[in-house]
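Shown here: the complex without one of its protein chains, the others still in place.
Think of it as A and B in the order they're written, each chain with its own count starting at 1.
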Amino acid sequence: MTKIEKMVELTQLMENEVFMAFASYTTIVLSKMMFMSTATAFYRLTRKVFANPEDCAGFGKGENAKKYLRTDDRVERVRRAHLNDLENIVPFLGIGLLYSLSGPDLSTAILHFRLFVGARIYHTIAYLIPLPQPNRALAFFLGYGVTLSMAYRLLRSRLYL
Amino acid sequence: MTKIEKMVELTQLMENEVFMAFASYTTIVLSKMMFMSTATAFYRLTRKVFANPEDCAGFGKGENAKKYLRTDDRVERVRRAHLNDLENIVPFLGIGLLYSLSGPDLSTAILHFRLFVGARIYHTIAYLIPLPQPNRALAFFLGYGVTLSMAYRLLRSRLYL
Partner (left out) sequence: MTKIEKMVELTQLMENEVFMAFASYTTIVLSKMMFMSTATAFYRLTRKVFANPEDCAGFGKGENAKKYLRTDDRVERVRRAHLNDLENIVPFLGIGLLYSLSGPDLSTAILHFRLFVGARIYHTIAYLIPLPQPNRALAFFLGYGVTLSMAYRLLRSRLYL
């Protein structure tokens, strides 16, 4: 088989509609998660709240700088939202990838991806504003349910232990 | 190549026994990790221990609700177990996926997956009960060693820098 034929074969994965949809939604939700780092950095700098002595060296010398080594409600809130993203997007990444490769129905798969990404974006909004409960809880359980639904469909069709 | 032929090609990945085994064990260990979120929510609600003011608004007004903004040994223990899962399952997810695609021997691969999933389930049990050390430490190092073994086999056969 020639090199060109091989490359044609490889790009097939990206010509599969379910896989392309998974790639797009995953890239969006991971970029959203990366935004949380920027939000943390923004609040740390504007509120002068740092975790490391070397980070606040620019704001004063010696003891004067140490007063910025503290915690802040807003920074901790962003960090909790970020960790919650990690805890939920990692299972989506693994289970969603394998689910996408298991040959699911296109419209069912896209419905799963859209609901998950929508739920995680709403979760972040509800966490950062913050909106009263149960806004955040519902967003959390929607994303959680979508991932479990993909896991169930995957194991039902492809269990191999 | 027709559309039907292309779908046949794609499903080949899921007809590969190593990949199907990886998909099954990964789905199980990620579902187990997701269970930690439910465990945290359960302890937060039954022990009335919350991290956000909006979460305890239903338990009282104003200052009365603020007393539920606290930390609790049991909740913190579940959260540490959850973070330890993340720290160990993310490397397994990445290295295991690439290892599965590198054409390993089926029985060797399944042994790796089973040991890892068993070690992480035992780690969670040892953390939550808790069992005396070195139960948790041994479970941790078994899972850690399995992932390093897959990384070594992968780099030995396919290193390309």
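We take it that contacts are C-beta pairs under 8 Å (C-beta built on N, C-alpha and C of every residue); 3 or more make two chains touch, one makes a residue touch a chain.
Since the structure is predicted, the reported quantities are computational estimates derived from the model, not experimental observations.
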Options A:20, A:111 or A:159, residue touching the unrepresented chain: A:20
Contacts of chain A with the absent chain, listed as residue ranges: 6-7, 9-11, 13-14, 17, 20-21, 23-28, 30-31, 33-34, 36-37, 51-52, 54-55, 57-58, 82-83, 86, 89-90, 93, 97
Chain B residues that touch the omitted chain in the full complex: 9, 12-13, 15-16, 19, 77, 80, 83, 86-88, 90-91, 93-95, 97-98, 101-103, 127, 130-133, 136, 140, 144, 147-148, 151, 154-155, 158-161
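What we mean here is this: only the chains that are shown with their structure count from here on.
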Centroid spacing, where centroids are CA-atom means, of chain A and chain B in whole angstrom: 16
